[in-house]
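Removed from the display is one protein chain of the complex; every other protein chain stays in position.
Moving on to chain A:
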Amino acid sequence: MRIKSLSIVLCLLVISLLFSTAGCGVKPASSGNQSLVVGEIWKIDNIDPATNGTLTMEKALITETLVGTKPNFELQPNLASEWQRIDPNTWKFSLRKDVKFHDGTTFNAEAVKWSLLRAIQINPQIVSFTKIKTVEAENDGIVIITTSTPNSDLPASLHYSNTSIIAKSSVDKDGKMIRPIGTGAFKLEQYDPSTGDLKMSKNPDYWGTVSKLDNLEIRALPDPNTRALALEKGEIDFTCDPPYNELARLEKVEGLKVELNKTARTYIIEMNLNEAPFNDVRVRKAMSYGIDRESIVKNVLFGCGEAAKGPYMPGMAWTNENLKGYPYNPAKAKQLLAEAGWQDSDGDGIVDHNGKPMRITLMTYPQRPGLPPMAEAVQAQFKNLGIDLKTEIMDSSAMSNIAAKGKWDMKMSAFATAMIPSPSYHLNILYYSKNNKVIGYNNPDVDRLIDQCMVEEDQQKKYALSKQVQQILEDEEPVLPIAYYGVAVAMKSRVNNFVFNPTAHDYMLTNEVNIKE
């Protein structure tokens, strides 16, 4: 019976809505003096910085974190002016003194303490990243953070957007988020929880350069085609990742510009190293030589990305730029396969070993639009080597589930390489024997070097250790890097001063962006 009364109420609601919407007209996308309307690429579930910090920090510019990064992923001061490690588990962060929250209250050590402890309560990932045990305010300008285990990546992990600092007035007395009140260049004015659309106005008291934009608006448009059409129509001024095959056309539309950039994410193929044929390094190298990365980037990704040589894209502080990668060489690939005992002995076009043909399955997921067609390209290229590859597209958590059970061959994903801007973070989760039992990579040298890299405090030495690991990975090829992840940014030509920041998760706006008069 509840349902029935519920639906009656809802029907009344509908009728009232019908009349209420009749009253309002179409508002132009850009109203006010200078405003920018952004077409966001994901649906917006919530605006809690502890779970959706990427939105509130990088896109809506409402919140900020203690630590910032330069475009080459080196750390730099942000809300914290400096930090130092007092002992292995204790850190001292000095805070900027000239910062105010959007509600006028002062940004201080108490606020940092409250905000970080709240974020840890909500999102278990923040504990995994930071290992924070306690946060104490020594005085107004100094925060002492202790960790449960030594974590030299604490400053790097406090750059992660979900650790954004917000004022206590962001939540009601039950601790429920009302709206994020941060320190950023823009203040949240309006949030529509049904559509996820956000409206911000500029923060005139911002501690950095005050934005020239008066308003910033974010509209959730998860469908790539719709985003492209909305940009063309002029409903939005800026967006990212329209369909790759639309890029060339959009570029020619008058009044629009398209930029191709790279971000810290790499398309990779992981293999089940516990099983044949992947336990043979010659087979892995053969497969790597057999993938035409240049052609994949050009024809599948429409130029949005770059052929990968190693785990990290060029330009990051710890990228080993000496890696040669595995340039396309099918002859060498066939030769390596033959050396490993894989030859087509029965003439059916598929290589075999001890009478067993090489038939393998490559799993991937559809949420990143480049993945399924890339898998098909690899399938076609492997066919030239005599490898019978089948592709399977499924939900990403179904894929991890199958892999966790141990009965799998290959899986392709787009793996973030700098969730935490640290030279050891990504290596640790993907290549450390204890952490990634799924792929079964076990190299004591790699484990030891990653351990050293994690505890080392000198940044330059950290980078050197990371580069050493990258070299071993190239020699052993436990994971096939395919391409660095490209981000296509499309905007109106009059959007001014947008500089792509490679540390962005998707795209990052700044207080510098404005509209050309």
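As a working rule, a contact is a pair of C-beta atoms (placed from the backbone, for glycine too) under 8 Å apart; a residue touches a chain by one contact, two chains touch by 3 or more; residues count from 1.
Here is the rule we go by: contacts and distances are computed from a predicted model.
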item	value
Name of the absent chain as recorded in UniProt (options "Membrane-bound aldehyde dehydrogenase [pyrroloquinoline-quinone]", "Molybdopterin-dependent oxidoreductase", "Peptide/nickel transport system permease protein" or "Cytochrome c1")	"Peptide/nickel transport system permease protein"
Chain not shown: contacting residue from A:60, A:419 or A:488	A:419
Full-complex contact with the absent chain, from A:74, A:140 or A:232	A:232
Residue of A:48, A:64 or A:153 touching the missing chain in the full complex	A:48
Residue of A:223, A:294, A:346 or A:445 in touch with the missing chain, whole complex considered	A:223
Contacting the left-out chain in the complete assembly, out of A:72, A:367 or A:460	A:367
Touching residues (missing chain, whole complex) on chain A	1-4, 6-7, 10-11, 13-14, 17-18, 21-22, 24-27, 43, 45-46, 48, 51, 123-125, 127-128, 177, 193-197, 219-223, 225-226, 229-230, 232-233, 235, 367, 394-398, 400-402, 413-416, 419, 429, 435-436
